[in-house]
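Have a look at the structure below before the remarks.
A protein chain is absent from this complex, but the other protein chains hold their places.
Chain nomenclature is as follows: A, B, C and D, assigned in order of appearance, with residue numbering initiated at 1 for each chain independently.
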Amino acid sequence: MQRRHGTTAANPPWRLPPPLFSARCKACWYTAAALALVVGSFWSLDLQWGAFVSMDALRSMGRFVAEFYPPDFSPPFVAKVAWSAVETLAMSALGTLLAAVAGLALALPASRRHEGDAARFRSVARMLLNALRAVPELVWAALLLIAAGLGPFAGTLALALHTSGVLGRLFAEAMENAPRDAATALRTQGVTGWRVLAYATLPQVLPQLLSYTLYRWENNIRAAAVLGVVGAGGLGQLLAFHMGLFHMGKTATVLIAMLLLVAFVDGLSFAMRRWMK
Amino acid sequence: MHLTLHQVDAAHPAARRGAAPALRGISLSLAPGEQVALIGPSGAGKTTLLQVAAAALRPSGGRVEMDGTDPWTLSVRALQRLRGRLLLAPQVPPLPPRQRVITAVLAARLPAMSFWTSLRSLFYPVDIPGAHQALERFDLAEKLFERVDHLSGGERQRVGLARALLAPASLWLVDEPLSALDPRRADEAVRTLLDEARARGATLLASLHQVDVALERFTRVIALRDGAVFFDLPSAQVTPQRLRQLYAQHEDELHAPAPALDTPAPGPAPVVMHCR
Amino acid sequence: MHLTLHQVDAAHPAARRGAAPALRGISLSLAPGEQVALIGPSGAGKTTLLQVAAAALRPSGGRVEMDGTDPWTLSVRALQRLRGRLLLAPQVPPLPPRQRVITAVLAARLPAMSFWTSLRSLFYPVDIPGAHQALERFDLAEKLFERVDHLSGGERQRVGLARALLAPASLWLVDEPLSALDPRRADEAVRTLLDEARARGATLLASLHQVDVALERFTRVIALRDGAVFFDLPSAQVTPQRLRQLYAQHEDELHAPAPALDTPAPGPAPVVMHCR
Amino acid sequence: MSAALSPRVPRRDPAWLKRVSWTATALVLLWPLLVLTEFRPAQLWSPESRAPILNFLGSFVPPAHSAEFLEMVARETWRTVAMATAGIVLGLVIAIPGALLATEALSVSLLSGRMAPLPRVVRQGVRWMLIVLRSVPELVWALVFVRVAGLGATPGVLAIALTYGGMLGKVYAEILDSGEAPPAQALLRNGAGRLQAFTYALLPQNAAELASYTVYRWECAIRSSVVLGFVGAGGLGQQMDSSMKMFNGGEVATMLLVFVALVALADRTSAALRRQLG
Partner (left out) sequence: QATVFRVTAIPDESPTELARKAAPLMKYLEGKLGMKVEYTPVTDYAAAVEALVNKKVDLAWFGGFTFVQANVRSGGKVVPLVQREEDEKFRSVFITADPAIKSLADLKGRDLSFGSQSSTSGHLMPRHFLLAAGIEPERDLKRVAFSGAHDATIAAVASGKVQAGALNISVWDKFVADKKVDTARVRVFYTTPAYYDYNWTVHADMPAAQKDKLSAAFLALDKSTPEGAQVLELQRATRFIPTKAENYKSIEGAARSAGLL
């Protein structure tokens, strides 16, 4: 209320436009850098779009897809696929569960949840999270296979290690981003630490955390497929085996099983979010 | 608790550069057990003042003292302990969605709860009767196990107030406690707050837009305008003329003869009407 | 716009089973250009009624009609077009954090904007003067380019109201527009709303807790209690006795002789005092 | 106001039984998981497994640093970054419309309680499409595209685009749904269009989250070791895969360092984006 702006003034304040671009506008530079990267990428890759326009190309793709029909639904094979699916599900579920717990534990020191937060271990925790997730599952698996031998245990741990890096980071960001008023209210009352977390921050970010976790689970179903190739068993091993041998019918069955697993987790995450609403 | 502010300036960390500070040279002193209303036009700095008084916002100048100690010189631990003795109820009740009323209300007890009790309370509320009683004071007992995001606006606000009753605080800083309440419940709420504060000897500072309530129920009224104290008087000395000036919109109105408001000027002592 | 409700029942989808419905058998009719205040105790169903009137909540029974058509029989397209002609300003202003005031205010224009214009407006606001003027009506012009999460509570509320002035609507449903405003700005805001609505011939239904404002400024007052219409009268016929009954807390108070409120019973016509 | 008439204090939390039974169910479900995955942590520390793993880890130092190898790593790194970028950009073409169609935050009919049948079908359809896109492994997509584009970067990039399109679409939709609903609802209720509600209410809230998720996915695409090598597109992931299979610790270490650097870069970028948008 310091100054009153009349609409009749010679140069009313609204005539002064907010600048759209200035050299200090970091966002503009980021946009430019991103554009340069995208253009550079496409330019250096010489992708062959021409090949896709012909009718022939589409027909040939169609033929490949058609080979998947009919899927092999013979009972022994379906039983085998079902068992592998259970194995994959177990590996991915336990891996994700462990990762969610470890990720949350690491996300706490890695996030600055309020202005006054010194967050002393933030950079250390972030570095640890980065390292965990910079190492791909496959590398973790190879390391752990040496230690634990072939089998699902190594695969599970590999998933858990990589995923805790991923989830830890996502959790930390979700918590830093959450609305702060509820937590601030408790904090001005002298409550600290995990109790603020449990009574104010978590109820707010829980859907987000849950949805990231479930989503990572889904991802890990696919990742478990890759690990299967290294001898961890499950759908992945079946897929690689039959796909490599061009057993298209059997491959189709395995694909359907994977689709169902992913759809199951997707449905679960949908239901969870609905339930939390 | 004894609260003193000496020449306090404060600005919001996110405020744009060049903006006027939200508080300028505020000095005031609240005796233990005093009950003070804070009034002033929108944007005057009431919320900011409450935040400063709650040691939630660090003043950019001046000194805050609580029972003689400056909270900003304390160690983190001691500051936390000090904060355990005060309660700030924000303008918008800070209730995390999806939380149940009982959990939200019991959260006020956290400073006094041990680690294990607070953990246990997440799974099974520790003090159902206590929460029930606090809610009942605000006529909300039947919503005890409801989720806070399933409440109406006024119900949420009352949940926020019920927290005050459970907090182990000796300084209550309440921001616009009545904004979403109907006259009857507003009256009841303010009486409950005052009675409880008196019973515990807690100092109460409440910002209000309901001038009539402020004048009738509180013994002292502090008015803010543009970040500075406009007046700080016993309620009986607050004249309609002063109020008009307080809420006047433009500088010129402040000094010019009071514009003809469309209200007949009331007598010297404020008479409270059915508008409560 | 002509709004009619016939025997409308409504319940919140998330309400727990067995809870009483939020609205029971509401019938009312608003003529085009009428200006009606909606009062009632907290939790009475005011917000719910406004939602039903805005075709935002589907009634579980009864019929809603806007200019003679039931919105729930319309196709989605037609319903969305119809919604373009009404404005619901919620109790808590729905402002996304990080947005600037000007963008938030101009968002009211969206139904009338093409997609490209609205996209362009994100990069450079299309109607700065219009937004400035609307904000000026609420004494907030200097916050034009501020971020909404850097505003005080009352300022946010006024941003929400300024949206109404820009919306191309002929039915305004405003939920507690004055809750966070000081008396002077509240008076100004309600006058602005009423004047603008009158100037455009828009129907205005505003829920309020400020009974004095409702009686003084609006010609008709609808009172809700426990989800049903308690009275629906011209303002002049609303007696203090009726108001006491409306806000009474317990069923027994409703029928027993009115308890001695700590207010001297005022004369038949409500006198508005400085409590505005 | 019935409670005032019967001011009985509730004795028990009504949600208690439900909580106990859910916790019990979860614990019961955990058991078969532990059995199926042969969860025996002690095994990791058995003496016979300690020696080989220490051996392998020992071979990490010194990291491979011959000029030839470093040059190869640099070349492959750029190639991977380029392919990941191209793949993600093409993926966005699928993900953005998919997310806009799938998110419930923009449902007009949901405003009034229940979603209408047609939008529900569309939404389900889009969700299934996204599920199919991301649950078919990259190798299958790659083989489909090998038929038309031959070996090289094209099928790899397309395979990334399809799978990542499906993933991003789903996550975008969930991010939009888990934000605060009232601003978008208010706009829709006042008659604004879906895209308008998206740009005016959902984006300002969620832009930071969306941007940082995209950067994270980009980083994943770089790491993704399987897709690109299949079809001869090369890339750092493929190198890593083969060095790993050969237990060539030095090479693995060098590439891990590159990965860590890329991850740190992505982290910085995303933090900066967050600060800008948040």
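Simple rule for what comes next: a residue touches a chain if its C-beta (ideal position, glycine included) is under 8 Å from a C-beta of that chain, and two chains touch if they have at least 3 such contacts.
Not measured: the values here are computed from a predicted model.
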Using the definition of touch stated at the top, determine which of A:A79, A:V101, A:V124 or A:L150 touches the missing chain. A:L150
Among D:Y164, D:Y213, D:F230 or D:F259, contact with the omitted chain is made only by D:F230
Going by the contact rule already stated, which one of D:Q238, D:T254 or D:S270 would touch the omitted chain in the full complex? D:Q238
Considering the whole complex rather than only what is displayed, give the residues of subunit D touching the chain that is not shown. 48, 52, 55-56, 139, 142-143, 146-147, 149-152, 229-232, 234, 238-239, 241-243, 245-247
Take the complete complex as the reference. Which residues in subunit A touch the chain that isn't displayed? 60, 145-146, 149-151, 229-231, 233, 237, 240-241, 243-246
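Rule of thumb we're sticking to: only the chains that are shown with their structure count from here on.
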Between subunit B and subunit C, the Cα-mean centres are separated in Å by 26
Please tell me the distance, in whole Å, between the geometric centres of subunit A and subunit B computed from their C-alpha atoms. 43
Going by the touch rule set out above, which residues of subunit A reach two or more other chains? 1-2, 207
So which bits of subunit B are touching at least two other chains? 41, 43, 92, 139, 249
Can you list the residues on subunit D that touch subunit B in the complex? 1-4, 7, 9-16, 19
Note which residues of subunit A are touching subunit B in the complex, please. 1-2, 4, 115, 181-192, 195, 198-201, 203-204, 206-207, 276
Within their complex, state which residues of subunit C touch subunit D. 13, 54-58, 72, 76, 79-88, 90, 92, 94-99, 103, 107-108, 110-111, 113, 115, 118-119, 122, 167, 169, 226, 249-251
